[in-house]
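Could you have a look at this structure, given as structure tokens, before my questions?
After this line comes subunit A, so read on.
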Amino acid sequence: MSFNIDWTGEFIAFFALAVCAIVGAVMALNFTKVVHMALSLAFTFVSLAGLYVVLDAEFVAFVQVLLYVGAVTILMIFGIMMTKHQDEGQEAARPLLETLAAIGCLCLLAILIFAIRDADFPDPAGSLPADTTREIGKLLFARMAIPFELVSVLLTVAFIGAVALAKREEEPK
Partner candidate 1 sequence: MEAVQTLTWSDAWYLSPEITLSLFAVALACLDLFLPKRWNRNFIGWLTVLGLAVAAAFVVWLLIDMKNAGTEDPTAGFHNLLGGSYRIDDFGGLLKLVFLGASGFIVLASLGSVRSKDVPIKGEFYYLMLPAALGAMVMSSSGDLITLYVGLELLSITTYVLVGARKNSGISGEAAFKYLVTGGAASAFILYGMSFLYGITGTTNIFMIGNALGDAVESYRALIYVAFFLMTAGFAMKLALAPFHAWAADVYQGAPTPVTSFLAVVSKGAAFAMLYRIFMNSAYFVQDPAVQKDLYLGLSVLSAAAMIVGTAGALRQRNVKRLLALSGVANAGILIIPLTLHLTPVHTSLFSEFVYYLIAYAFMNIGAFAVLTVVARGSGDETLSGFAGLYHRAPWTAAGMTVLLCSLAGLPVTGGFLGKLFILFGTVQTHIYWLAAILLATTVVSYAVYFSFIRQMYMRSGTLEGGLRIPFPAGLSIWICVAATLALGFLPKPVLGWIDGLFSIQYDFWAQ
Partner candidate 2 sequence: MIEDIPVLSLILLSPLVGLLIVLLLPGQRSNWLRTAAVVFTLIPLALSLWLFASFQPGAGGAAYAEHYTWLSIPLNKEMVNGGSMNLNFDYSLSVDGISLPLLLLTAIVSTMAALASVHIRKRWKLFYVLFLLLETGMYGVFLARDLIEFFIFFELTLIPMFFLIGIWGYYGREKAATRFLVYNGLGSAAMLLAFLILIATAGFTAVQQDTGFQIDFSGSYDVLLKNLADPASYANNASAEMADLGLYLSDSLKWTAFVLLLVAFGVKIPIFPFHTWMLRVHTEAPPSIVMIHSGVLLKMGVYGLIRFGAFLLPAQLESWSTAIAILGVINILYGAVLACVQKEFKLVLAYSSISHMGIVLLGIASLNEAGLEGALYQSVSHGLISALLFLIVGSLYERTNTTQLDELGGLAKSVPFLSGILLTAGLASLGLPGLSGFVGEFLSFLGLFGSMKWITAIGVFGILFAAVYVLRSVLNITYGPLKEPFAGIKDARFIEAVPMVALTALIVLLGVYPSVLTDVMQHGFGGLLEQISQRTGG
């Protein structure tokens, strides 16, 4: 494979958003303040939502924004607030851990990229249905009914569990 890049609109969009996503992720690792990290990751999530749009997954993109930017990140920031941070910035370096982690991740990345490049992707044999959102809905209530119902159980459990864990117990006398 070569790098004869076809500068289509999709690619430009992809490129821009990919850069945003990566920058967000990388910055998240480099910031020292926890809040900044969280926000930077939120930026990545938004960029990913953009990519989803490019990939014809508007509904997913919408959910992404709603769930990640709107819920998860906020939840995390709540978490950050609740656990009051005074000690960020003075992280003692763990060079060995970090170096090995970097090497490990880079190796994994290399393997992944090798595998991706090694693959011989044919042209798609079809295309996505036009109205993906509707299709999603149909599928969710038909073939995916069981996982869908299960997710509801799951959310209930998570809800109960989160409450049960987080609520302060009155001290037993």
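Selection rule, in plain terms: all candidates are chains of the complex that A comes from, given by their letters.
The rule is short, and it goes like this: contacts are C-beta pairs under 8 Å (C-beta built on N, C-alpha and C of every residue); 3 or more make two chains touch, one makes a residue touch a chain; residues count from 1.
As the structure is a computational prediction, the values presented were derived from the model and not from experiment.
For subunit A, the touching partner in this complex, chosen from 1 or 2, is 1. Within the complex formed with candidate 1, the subunit A residues making contact are 111-112, 114-116, 118-122, 138, 141-147, 150-151, 153-154, 156-158, 160-162, 164-165, 169, 172.
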